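With one protein chain removed, the remaining protein chains of the complex are shown where they sit.
Order of writing sets the chain letters: A and B. Residues in each chain are counted from 1.
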Amino acid sequence: MNSIITLTTDFGRKDAYVGAMKGVILGINPSARIVDLSHEIEPLNIRQGSLVLASAYPFFPKGTVHVAVVDPGVGSGRKLLCVKIGSAYFMAPDNGLLTPVFEAEKSCSIREISNREFFRKNISATFHGRDILASAAGWLSKKDIFSRLGPVVSCCKRLAWPAVKRLKDGIRGEILAVDHFGNLITNIKASDLPGAIDRFRVKAGKRLISVWGKCYADGKPGRPMALISSMDYLEIAVPNGSAAALTGLKPGQEVTVTK
Amino acid sequence: MNSIITLTTDFGRKDAYVGAMKGVILGINPSARIVDLSHEIEPLNIRQGSLVLASAYPFFPKGTVHVAVVDPGVGSGRKLLCVKIGSAYFMAPDNGLLTPVFEAEKSCSIREISNREFFRKNISATFHGRDILASAAGWLSKKDIFSRLGPVVSCCKRLAWPAVKRLKDGIRGEILAVDHFGNLITNIKASDLPGAIDRFRVKAGKRLISVWGKCYADGKPGRPMALISSMDYLEIAVPNGSAAALTGLKPGQEVTVTK
Partner (left out) sequence: MNSIITLTTDFGRKDAYVGAMKGVILGINPSARIVDLSHEIEPLNIRQGSLVLASAYPFFPKGTVHVAVVDPGVGSGRKLLCVKIGSAYFMAPDNGLLTPVFEAEKSCSIREISNREFFRKNISATFHGRDILASAAGWLSKKDIFSRLGPVVSCCKRLAWPAVKRLKDGIRGEILAVDHFGNLITNIKASDLPGAIDRFRVKAGKRLISVWGKCYADGKPGRPMALISSMDYLEIAVPNGSAAALTGLKPGQEVTVTK
């Protein structure tokens, strides 16, 4: 345990929800260091939440507890999970939010969070993030109570994740997300594109992307370009502009990369 | 003192105002742990600020200092207050921002913050949040200077708070706030509705809410439902949607709950 707890939610920042979670954590572990990953996940958008978490957790030190709450099923039968991987812990509802963690990590141990010893005394049916997850995370950030959280879980919900498809002369994927700058992030990995990357021809939707670069400054302002993102995925960007706004391309649209 | 200081303001996040307050606090108490409750209070909306504070402070540990700045009267004659309740301190302008704290807490001690010993040296007439409140909070988070902050205050400004009205077969209240998800939060407490809650009939504005649930998953996507919020108030929600957008209901509109 390193006493670091990260939070990823769809709660926004105008209400008291995030603050209440932090109060609960600090009441249990006054030394906890709480880091906001994002609270601007689109309401109930589990996939977006899972992507943000997946893009940030690898950079945190060993022993960090990552709490994620995008939880349309709060109060219903869905389980709450604690997942332990080599270097970190995750706490989240069993609704697919941890899909990319399961994909990326070879081995993990999973427990249901059901031991009321680690809950707040009164449990609201609509805010398990505060009354169960924040509380249990506070305890876990103090000492290794992983195996006491609840029974072992063998089967978790996973999101249907868009897979890339290998073509005879390249690969086909799709746009996964649009970032704050309007960059279009795809699900095609740099390692899917062997050799000199700029031999490849990129088509996104009906649009041919004719410029490759290593960085934004390699492109021309206002012209779409292809590059490898800071998470090692194919990205379509517009220097000094928004690729999403300029091209009209959206998550879900097809991207092909061929020789 | 536990060295935790929370901040609630209408400053937004794009300017340097919040950062400057944090710098002042850390300059005085380098061990302070600063927690943002919200900086997205609507500009000058004292009632919204008071609601966010009221919904978060009960979850913080004993000794926390809560600083709230929604302060249209900054620089004028309005006082700055420090309020001590059993478990916490509050610092805010005397403009009603602490109304729900006064309502909820049986006993409290109140001081004016007027001792310049705890101010910054130069006081801007437009930013007491930085030059007085952050400074005094920094000192208070280090040691108990409460009684040295200034003279005892016996009378504070309170907002006219919408009260519920008991009817012969139920209760009448109103919509107090709309949260990030579009949930409509009322001023009717769960404890105002004795017995089996789903015997009650909820009418909000001209709209009959026919479904009760314990949690969002008990309702139907796209259909308004009634439930008890995580702060124990009657809430009107739309599973997988925004009750505010779907119903057009707004803060101030009447809600009746009858048998």
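FYI, contacts are C-beta pairs under 8 Å (C-beta built on N, C-alpha and C of every residue); 3 or more make two chains touch, one makes a residue touch a chain.
Note that this is a predicted model, so its numbers are computed, not measured.
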{"item": "Listed residues B:72, B:151 or B:248, member touching the removed chain", "value": "B:72"}
{"item": "Contacting the left-out chain in the complete assembly, out of A:227, A:244 or A:257", "value": "A:227"}
{"item": "Where the unshown chain meets subunit B, residue by residue", "value": "11-24, 26-27, 30, 34, 43-44, 72-76, 124-127, 130-131"}
{"item": "Where the unshown chain meets subunit A, residue by residue", "value": "2, 4, 6, 13, 33, 35-41, 51-61, 64, 179-181, 214-218, 227-230, 232, 235, 239-240"}
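The definition used in the following text is that only the chains that are shown with their structure count from here on.
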{"item": "Distance between the centres, which are taken as Cα means, of subunit B and subunit A, whole angstrom", "value": "31"}
